[in-house]
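The complex appears here without one of its protein chains, the remainder shown in place.
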Amino acid sequence: MNDSFVHFTHADLLSIAPEIALLVAGCLILLVEAFAPALRRWFATIALAGVAVSLYFLVNAPAGTTFGGRYDTSPLTVFVGLFLGAAAVLAILVSRPYLERAGEERGEFYALLLWGHLGVSLMTRGLDLILIFIGLETLSLAFYVLAGFFRRVAASSEAGLKYFLTGAFGSAFTLYGIALLFGASGGTKLEELVRPGLGGNPAVAFGLLFLLVGFGFKMSLAPFHAWAPDVYQGMPTPAVAYLSVAPKGAALLVLFRVFSAVFQDGLPDRFRAGLAALAILSMTLGNVVALAQRDAKRLLAYSGIAQMGYVTIALVVFGRDALAAALVYFCAYLVSNAGAFAAVSALYRDETKAHPVALLAGAGRRAPFAAAVFALCLFSLAGIPATAGFIGKFFLFKAALEKGFYALALIGVANSLVSIGYYLKVVYILYMRDPVETEAPPALALADRLALALCAAGILAIGIFPSTVWEVARHAAATLPFAGP
Amino acid sequence: MERLVFDAAALLAMLFAGVMVVSRDPVKSVLALVVSFFALAVCYVMVLSPFIAGLQVIVYAGAILVLFLFVLMLLNVGREQPDGMPRPIQTVLGSLAVFVFAGLLLGMLRASGSKIPLLTDGLDPVEMARPAELARLLFSDYLLHFEAVSVLLLAALVGAFVLARREDAP
Amino acid sequence: MIGSIPLSDVLLASGALFAIGVAGALLRRNAIQIFLSIELMMNAANLALLGYGAALGTHEGQIVVFFVIAIAAAEASVGLAIFVALFRHTETIDVNKINLLKW
Amino acid sequence: MTSALPLWVLPAIPLAGFVINALLGTRLGKSFVSTVGVGAAGLVTLAAYSRLIPFFSGTHATVVEPVTNWITVAGLSIDVSFRLDPLSALMLAFVTFVAFLIHVYAIGYMHGDHATDAGYARFFAYLNLFLFAMLTLVLAESFLLMFVGWEGVGLCSYLLVGYYFDREYAAAAGRKAFVVNRIGDYGFLLGMFGIFAAFGSLNYSEVFRKAAEQPAQFSPALSVICLCLFIGAMGKSAQVPLYVWLPDAMAGPTPVSALIHAATMVTAGVYMLARCNVLFRLAPEVMLFVAVIGCFTALFAGTIAIAQQDLKKVLAYSTISQLGYMFLACGVGAFGVGMFHVMTHACFKACLFLGAGSVMHAMSDDLDLRHMGGLRAKMPITFWTFMAATLAISGIPPFAGFFSKDAILASSFEAPGLGKLLWFVGLATAGLTAFYMFRIVSLTFYGEFRGTKEQAHHVHEAPASMTFPLIVLGLLSLVAGWLGLPAVFGEHADVIGPFLAPVFAPITGHAAAGEAMPHATEWLLMAVSVAVAASGLYLAYVWYAKQGGRTPARLAASYPAVYGLVADKYRIDELYDVLFVRPFAWLARTLWKVVDVLIIDGFLNAAAFLVELAGDFLRFLQTGNVRNYALTFFLGLVALLLFVVGAI
Partner (left out) sequence: MDALLHDHLLTLVVFIPAAGAALLLLFPRSAEGAARNLALAVSILDLAVSLPLWTRFALTQEGFQFREKLAWVPQLGISYSVGIDGISLLLVLLTTVLTPVALLFSLTHVEKEVRGYSIAFLILETGMLGSLVALDLVLFYVFWEVMLVPMYFIIGIWGGPRRIYASMKFFLFTMAGSLLMFLAILFIAIRYHAATGLWSFALEDVTRLTFTGYTETLLFFAFALAFAIKVPVFPVHTWLPDAHTEAPTAGSIILAGVLLKLGVYGYLRFALPLFPDAALRYAWLVGLLGVIGVVYGALVAYAQHDMKRVVAYSSVSHLGLVVVGVGAFTTMSLSGAVLQMINHGLSTGALFLLVGVLYERRHTRELDAYGGIAAVVPVTTALFLIATLSSIGLPGLNGFVGEFTILLGTWLSPHRWWAMAAATGVVLSAIYMLTLVQRVFWNPFANEANRTLTDIRPSEFIAAATLVVLMVWIGVRPNDVLDRIRPAVETLQKSVAARQIAEAGR
């Protein structure tokens, strides 16, 4: 019992300064929209500034925990925060020209994006199940709305509905899982999960599995993936660029945290096998079905499902090194996947219609830069060396092989081969098919150009000089709290 | 005695939950759920959470479900009509899975909670039910959560505004 | 004595409600009814939380439920807004008929 | 010897000629080309004789002149070095000379052939290239260098046979020549591998020295090696069963037939056997095989020659037949005699071919014997030289062929084992030879002209550039044999045998050739062979020159099957077509269409297709109905629960 009713220290404030910055930036945008609509061209700038300030505070926050051990400011969260921030920056950059083209340049889009980002941030930094859940819900609510943002477009509204219904369904399981874990551990803090024998409790097993499906849903891990293609297709592309990257990373981190808190001595065999099954199913289903896709965004959705299959291998392998590998993988995935969506956003003229891949025919000539970056992103997703994607797979498979998961690694590479089929198909359409559309596309906006350039630079930088990102990721992963030795 | 009340309320809640699920008429569904939530509120009281029970009645049954009802009326959604397209896979697989799931879950819950009475170590039930303690926690240990929820509500507000606003609004 | 309610009763009730909610979510076609079922699932979780909280003698269960109710309210507002927005296009909220996006 | 021309200059001269003509010939015109081409041949002849004359008059000591190292890898070290010993000297002597004559002849021939500038340049360039290769072959000091020449002459043969590349049969014949030769080369290659494996070297000096010193050690390996080498020789020297290319090779210009396919290249096989005599003598079973093949080829080709209507074809089969003789000689161990026949054959067969070329020009490129007749009067020089060569090949004394052929027959008669049989077959072949040779002489030069009016009008004697070589070769057909008179003419009558003897020095521990046969036997044998030849000659004269071919026509009509078979060359080409060519093509096509396309690609495409198909089906799981999504989600959860928790 303290004297003051409200406990609040300076460190606490500093630690949530990044989130406050995001919140403020979002509010500022709304205020500008309400009172100075003429300044709408500055929305993106304000949003970027908000993210920048948030990242500044994030990086400068003292390492440790705050709010009585409920909030994490360790290097791990800094790393993940930077990753999320990068995704947000890319999404915002792409949003500006995208919304302009769509004639929907509204402040709410940015505000919701920022607040969704805030939610993800809470997910990754919260060391308390309920805080994680609140973060998850903040993210979800913001993105339910973003999915249906184009109210004029039926597909967008439908995406909103589907995302909402499945998302709420998944959240209910997450919540029930939290309840079970709470019942078994007596608290909502993750540290309370660190208790000998807890792993053998059936209620805990149920709770963990509920959490797994809830966060697996966010990761679009098969068989919890079904929403992703539809939602990606209907959702405004910049939001997809964010949604397809950041929450997935956050969800995996949460799973890592919870599982390593409960299972101090490594994953039980059944869990490992179950996770491996999810990984294999996800890779295989994602890749095989992606082969049959005709819509660029759906294709990328399935590709994302497959990619999550790969990265789940890290969870199977378990341990800090595996987490480091997953972090590197996510960095690679960020630049490649966000880049791909940025390219999709830049390459299609009509934002409100479908995005058939066939329409990209001849894009290599019409929009050489965007097409080149798109191709680079696809090669990276396919894991061709000298790109970031290769580095991601390199560390991932290394981690798997080190722990003796040979079959998983083999299935992984076999799947890579399948995936090349559809990645190359897109490249083929970009460069080798005669165009159906003869009209020259609008000149690439500066922001698009910047986003694409950033992604390309990221892909090549990670691909060619991976040692920095690996070192940082390893350092970050070493601070995973509550994990066993 | 308490157990009897609790069980009766719980059964009632389940019963009306069942009605809610079975009913083809969404309005009836909502109303059934209102009843179910009232019964749940009773259960909440029985598990030493009168404050939450109040919230349940006020917020859930009173506000949220009314909102549902309102939207139903607004959209003028009628009874669910059979569309002549039976979906046996969904129905059969779904039911089957629910049964398996319920079996597993209930089995586990029964085993994990059967021997434990509520408040075994003789804590004061009155103390448990006092909202002041809740408030204290809310503004100390759960301060961050509280703030986070405010953001969530803000986002929901803006979101609902975005989606439901009139088309000609800027 | 109030302590005479065994935890298992609470949990079983909660589990049953959850299962009923799942069944509703899977078997109903009306989006609003599906959403209602999901609300029921969340309430089932709430009941479990309260039961656990009481059994453990902590207020945390109630705190969590407090937040959940707030979240549920927010979710309801957004969800219903989405339904309304979609209804303008489709004139229905029967999810069997909402399948523009598929394959 | 210090001032002597190095041996490497000899092949270098025609090589230079080739390079100049190949690069510049087309642009600088025919007279330039002839100057360079014939000049190179003349120069190399002079150069060769500048080495040969001192050699003949000297001690006949073997000279080896290393030039440079060519290939060094692991244990293999191949020097480019040239060897002058009696054997190569003999070859060098007639190869350069005959080649020079044919170059001269070719000037006139190719002018008459209305060759374009490019074609003319090409022709002479190839001829020079051939000379280069042939000299390399002859002068090489190692098997590998010989192989270089060996393949080189094969290449030139291919190029020159296909000289008229726009005629399909010529192009096909060129290819056939090369391919069949390559089959032989396969044997040669394996033989070389065997030699290297056994002796650790490919140099003649080393290999032969080791073989001669330790015969017992190498003998077992040598059977296979020699057999392989002989396969090489079979290909190059057109022995059964690899003879089929040579008749077709007549599609080339006639000087080519004379030079390559009669006088020089085709005898390379015999030369190789003679060169390797040390090895072959250590493999007696192979020797026997060589003799039998040679003997059979001689008879077999002789019979075919009887029924051919194409002048050059007859000559081609006669060449095969004569080559058979040479192998017979080698097979019975009379390598020197074989080489002697090589030399005489070069003279008279070159003469015959050149005569045929002359006739061919006169007949406007018509070679059908049925259209000729009575050319004796219009082409006297051609006739007389042709006649001289015919008498030589028929073995009528004192023409060249008599001595060499008689020596072969005598050697085989002496040979143990099958010797008498070989002798008898050889004798019969001699009769055949005389018969078919006189048949063509009769048909060509005697009787009435049977061609068209235009042809008759056109018939003329060849220009001087063509008749000059004819005359020289005609004379040689008479005198060349005198170098190797049989022992009955005196102790030192045989010049060539003792000259070559060092090459065929006996191997220690192996019996040298048996006792010289009694003079009486020798006389008798000579008489028999002369009689047989003369009767063949007479019969042909009577049948074809006197009766105008009535009897043979009647005979042919009485035994149509036999005649048809012989006239169709025993349908060996057709047999090979059925046995090898078609199955080869079939196999090739089948492997491609079945193994490549159907099985391998089919499997892969099917795999890819199945994966895609799976995708096409699985995508329909994504029904668009959100309830289904919730169901899959839930089913996933239930499955996980069953799997993970169900086990606890």
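We just call them A, B, C and D in the order they show up, numbering each chain from 1.
Note that a residue touches a chain if its C-beta (ideal position, glycine included) is under 8 Å from a C-beta of that chain, and two chains touch if they have at least 3 such contacts.
Note that the coordinates shown come from a computational prediction; the quantities given were computed from them, not determined experimentally.
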{"item": "Where the missing chain makes contact, among the chains that are shown", "value": "A, D"}
{"item": "Residue, one of D:V73, D:A216, D:A520 or D:A561, that touches the chain absent here", "value": "D:V73"}
{"item": "Residue touching the undisplayed chain, where the options are A:A63, A:V413 or A:V436", "value": "A:V413"}
{"item": "Residue of D:G37, D:P86 or D:G152 touching the missing chain in the full complex", "value": "D:G152"}
{"item": "Residues from chain D at the interface with the omitted partner, ascending", "value": "22, 26, 69-76, 118, 144, 147-148, 151-152, 155, 158, 162, 165-168, 171-172, 174-175, 178-179, 182-183, 185-186, 189-190, 192-194, 196-197, 584-585, 587-589, 591-593, 595-596, 600-601, 604, 608"}
{"item": "Chain A residues that touch the omitted chain in the full complex", "value": "364-365, 368, 379, 384-386, 390, 394, 397-398, 401-402, 409-410, 413-414, 416-417, 420-421, 424, 427-428, 431-432, 466-467, 470-471, 474"}
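Rule of thumb we're sticking to: only the chains that are shown with their structure count from here on.
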{"item": "Rounded Å distance, chain C centre to chain D centre (Cα mean)", "value": "98"}
{"item": "Between chain B and chain C, centroid-to-centroid distance (C-alpha), Å", "value": "5"}
{"item": "Residues of chain D touching at least two other chains", "value": "619, 622, 624-628, 630-631, 634-635, 637, 641, 645"}
{"item": "Sites on chain A at which at least two other chains make contact", "value": "130, 134, 137, 141, 144-145, 148, 151, 160-162, 165, 169, 173, 183, 202, 206, 229-230"}
{"item": "Residues of chain A touching chain B in the complex", "value": "2, 5-8, 12, 16, 19, 23, 27, 30, 33, 37, 67-68, 70-71, 106, 108, 111-112, 115-116, 118-119, 122, 128, 130-131, 134-135, 137-138, 141-142, 144-145, 148-149, 151-152, 160, 183-184, 201-203, 206"}
{"item": "Complex interface listing, chain B residues touching chain D", "value": "87, 90, 93-94, 97-98, 100-101, 104, 108"}
{"item": "Contacting residues of chain A [partner chain D, same complex]", "value": "161-162, 165-166, 169-170, 173, 200, 202, 205-206, 209-210, 212-213, 217, 222-224, 226-227, 229-230, 270-271, 273-274, 277-278, 285, 288-293, 418, 421"}
